[in-house]
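Only one protein chain is missing; all other protein chains are in place.
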Amino acid sequence: MSSEDSSAFVAPARLEAFSDGVLAIVITLLVLEIKVPDLENPLSGQEAWKALLVLAPKFIGYLLSFFFVAVFWVNHHRFFRLIQHVDDGLLWLNVVLLLALSFIPFPTGMIGEYPRNSASLVLFATILLLGGVAFNLMWRHALRRDLFQSGVHRDVAKKAIAKGLWGPCLYGLSAALAFVFPLGCWILLVTIPFIYFFKRS
Amino acid sequence: MSSEDSSAFVAPARLEAFSDGVLAIVITLLVLEIKVPDLENPLSGQEAWKALLVLAPKFIGYLLSFFFVAVFWVNHHRFFRLIQHVDDGLLWLNVVLLLALSFIPFPTGMIGEYPRNSASLVLFATILLLGGVAFNLMWRHALRRDLFQSGVHRDVAKKAIAKGLWGPCLYGLSAALAFVFPLGCWILLVTIPFIYFFKRS
Amino acid sequence: MSSEDSSAFVAPARLEAFSDGVLAIVITLLVLEIKVPDLENPLSGQEAWKALLVLAPKFIGYLLSFFFVAVFWVNHHRFFRLIQHVDDGLLWLNVVLLLALSFIPFPTGMIGEYPRNSASLVLFATILLLGGVAFNLMWRHALRRDLFQSGVHRDVAKKAIAKGLWGPCLYGLSAALAFVFPLGCWILLVTIPFIYFFKRS
Partner (left out) sequence: MSSEDSSAFVAPARLEAFSDGVLAIVITLLVLEIKVPDLENPLSGQEAWKALLVLAPKFIGYLLSFFFVAVFWVNHHRFFRLIQHVDDGLLWLNVVLLLALSFIPFPTGMIGEYPRNSASLVLFATILLLGGVAFNLMWRHALRRDLFQSGVHRDVAKKAIAKGLWGPCLYGLSAALAFVFPLGCWILLVTIPFIYFFKRS
């Protein structure tokens, strides 16, 4: 297949629908990483609350991943609203993005199980970094190859690319922090949603 | 991103489709909480029936969660039929709703495993309460920000908001009951579907 | 909500899309019931083939459930192509159908784990029976309430209802056979796809 004739055959709407499906599944599978705890006394409410408290890192990891995937979904949708054509480059960058995002349940399980282990946190932040970089490359690729709809200003894309560096920077910083100071990495990861909402309003 | 220019970029149809996807997955993942029981004699039908009987709380929890998610789906769909615009507030309230609903397999697993434990039931009812409150806030937000289609009367929304308090009230009552009288909480939870169908007809 | 004004708010297309989503998930989750076997010698191809042979009932159960869900999907799609309106009755009959079908991974796991246990097979066949009955009731309900599109002849529906009894009869017969003669039940279940394809051509 030469890339010209084949590129016309992937419709933006279907690629977006497929990606939406993957993200909807990832966000819903996250809960499977949290197992019902074992209780010695199945009737003891107190023991159950304590067992749930022990699961706190899993719940926080769940909330974080849920938030990050939701943000990726919103941004992905906003990007595809502007896209006219999908060429092979954009298609495969999108596959890399989906690869990173559909892998998230594993590092989420890692940070939930080993919250104070640097390796868990490095892995978690690196996967987010990979997703963020892939998404930024999608914007750059679309701009360079002129894949946007006719009404879309190049400045919109340039602004989005610049803003879109925030995510990878924060994720990269999180990964770096994890090596030397795991708790600091957690604090940064938990702060990102607040930064996100603060910047919007 | 300022909230004006970005809000125009999430299409109601896509947010509904994404939410539909999440709900379809949640409702289907529920069955994974019910594990095939261990039998000493794999040929004994009698032992198998007894083992299935022991799983009764899991089956009832499955039915309850299936029903609640189905009702949320129906109401969510009816809500989005009326929506013209999705602003950032509605988007993130919808994310909170999805967060609550996609978490349901965990408390469903808890009440199936520890049906007489108050903590399980409090958690289960609280998650439903969170979902119900988020959905009610979606209606209120849409009314306040005038996000409905032009043909929609404000009275329709006001009536829906008033009726929509029934759910959170019943879920909150269930959570409160669970603390003092777990069996009463079960009875109330099982009664809610009957109340629901009785009110309709 | 009175049933008149609310019934207009569920679009056939969205109910079909939601049901499609549930069926796509069920058919894909089936594989999770088959666990990678434990091998003493991880390098021995021979031991691995033997272990896979022991899993044969799981593979057959997988194929059967895959086939049954696929047939339900095809028939469900053909039904909804004819539907103009969805009233509350059709909506909730459809929920019962989805309840039966999304439960299938559990009895599939049972017959895979305990293939010679009558209880497993009774459960499996009964769930299919429930699905078949719910689907037949959907046709009857749509005929009685006149929910079909204007161009659809009543004879088409009547014929479909009559033909649609084949499934529940075969599933009911399978359940009955399972009690007295589990192997006969397996033979019947495996024969059903062949009956199905023979009848078509």
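Think of it as A, B and C in the order they're written, each chain with its own count starting at 1.
By our rule, a contact is a pair of C-beta atoms (placed from the backbone, for glycine too) under 8 Å apart; a residue touches a chain by one contact, two chains touch by 3 or more.
Everything quoted here is computed from the prediction, not taken from an experiment.
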Missing chain: touched chains present in the view: A, C
Of A:18, A:59 or A:166, the one touching the omitted chain in the full complex: A:18
In subunit A, positions touching the absent partner: 1-3, 6, 9-11, 14, 17-18, 21-22, 25-26, 29, 32-33, 88, 91, 95, 98-99, 102-106, 109-110, 113-114, 116-120, 122-123, 179
Residues of subunit C (touch criterion as defined above) contacting the omitted chain: 16-17, 20-21, 23-25, 27-32, 34, 36, 39, 42-45, 48-49, 52, 62-63, 66, 70, 73-74, 77-78, 81, 163, 199-201
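Rule of thumb we're sticking to: only the chains that are shown with their structure count from here on.
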For subunit B and subunit C, chains touching each: none
Copies subunit A and subunit B touch via same or different residues, half shared test: different
Angle of rotation relating subunit A to subunit C [CA atoms, steps of 5 degrees]: 180
Gap in Å, rounded to a whole number, between the CA centres of subunit B and subunit A: 25
Multi-chain contact residues (two or more partners), subunit A: none
